[in-house]
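Every protein chain but one is kept in place in this view of the complex.
A and B are the chain letters, set down in written order, and residue numbers restart from 1 in every chain.
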């Protein structure tokens, strides 16, 4: 399927109309901004991590987003339970491997999760994606030390191994499924100075997966929306504080014209 | 007691002067906005959930707010300990049954807490309140699928069974104690696009309980203040991001005239 402003707008309208329930098992740092971004987009967020309820919550949800940003053993147990349930029910899954490559614990946890069930989308920065493909990644804490473009080969392999989409965020974002690749040159450099926007991209990807059966399109649409909202936000920002606020306002107010006028796709060979 | 702008203003002045300590055992998503809202109102927030210290913290506090938004077993143990201590000491309690009706785990947890001690106020949305009264609630994650008005009968029964106030938030908020009922038509629809404003309403209810011995008045005053601050915030908001920021500014700057000019009570038969 081709990526067009019309299809992106149509998906956005569907999210606003249906308000799909997105179940997030995510990190403490970004829970608030993630929930607010999903609400601003038009989706219904729920954050729930108790082992006793994750299965029930997954069964109510239209997508599951697992983010390992501040993981610990109890949370990993819940992530696994939720993932098994999503696999059983066919609920689409996004995995965000925050900080994979920085510590063994993180890399191993993500590999374990990927072993249970191949998600629809893995979304991370270049370092994280490289580390999952077994390459030296130089992840620095949770920041990427390498550009997204250098992770394209790793993403290619990862997407084939797990039969999933790999979404790499960076100056240009890349959506990869084997030989199929697209780049998105939207966004603004000030976005790297706000914590949790990568995690937010994963959550928004979940919202698009909830209403679009093509994971490639859903992942692409989400990153276009992220980038455009970020650009609009940056235009009136005096720094990262006002960018964060404006980003939620921009997501909420996004129009068809914004998408048409701003979308910057990069077709890759 | 009658609800008047003068009494609400008098309570607000008391909070600003005395800065009562409000002990919150609440969810990860809203801790920051809740603490900031209590500070903006004039109260002193503390977030503490360790089993080893909740009793001591309750004994320092003028009100206890229990919110099950991101619960897990360890947290439930702490909530119980805190509740027993509040019961012993007569510290007023608010329970916010976030997501009750969505999963059995949540519904059961709230019923268990209510079995230990009847709080001064139960504050939730329509779906949550219906689920606690044993009715089918259709809670969708943590969002309400039914309007507050449809939960009035459930709230009536719940308030009598637990000898407490039930505060239902929605387009119109309702404060219920058996036959006594009042509606508050303040607020703004954009508030539903910001996460944690329901939880914030519960926390502010705790602050009013700390300085007003009438739980009915405290619950009503808190919802009037919430609604008016939300309205003022929405007037200059471009979306949910600026609404959230403006809400804290509005709470902080609220005047007697704001209350007098904006209060919209609905007396119910």
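Basically, a contact is a pair of C-beta atoms (placed from the backbone, for glycine too) under 8 Å apart; a residue touches a chain by one contact, two chains touch by 3 or more.
Quantities reported herein were computed from a predicted structural model and do not represent experimental measurements.
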Listed residues A:45, A:97, A:196 or A:227, member touching the removed chain
A:196
Of B:56, B:88 or B:257, the residue touching the omitted chain is B:56
Full-complex touch with the removed chain, picking from A:42, A:99, A:170 or A:198, is A:99
Could you tell me which of B:35, B:158, B:190 or B:207 touches the chain that is not displayed?
B:35
To test your reading of the contact rule: which positions on chain B touch the chain that is missing from view?
19, 21, 23, 28, 31-32, 35-36, 39-40, 44-53, 56-57, 60-61, 74, 244-253
For chain A, which residues reach the chain that was dropped from this view?
27-30, 32-33, 69-73, 99, 102-106, 140-143, 192-196, 237-242, 244-245
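We adopt the following convention: only the chains that are shown with their structure count from here on.
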Based only on mean CA positions, could you tell me how far chain A sits from chain B in angstrom?
33
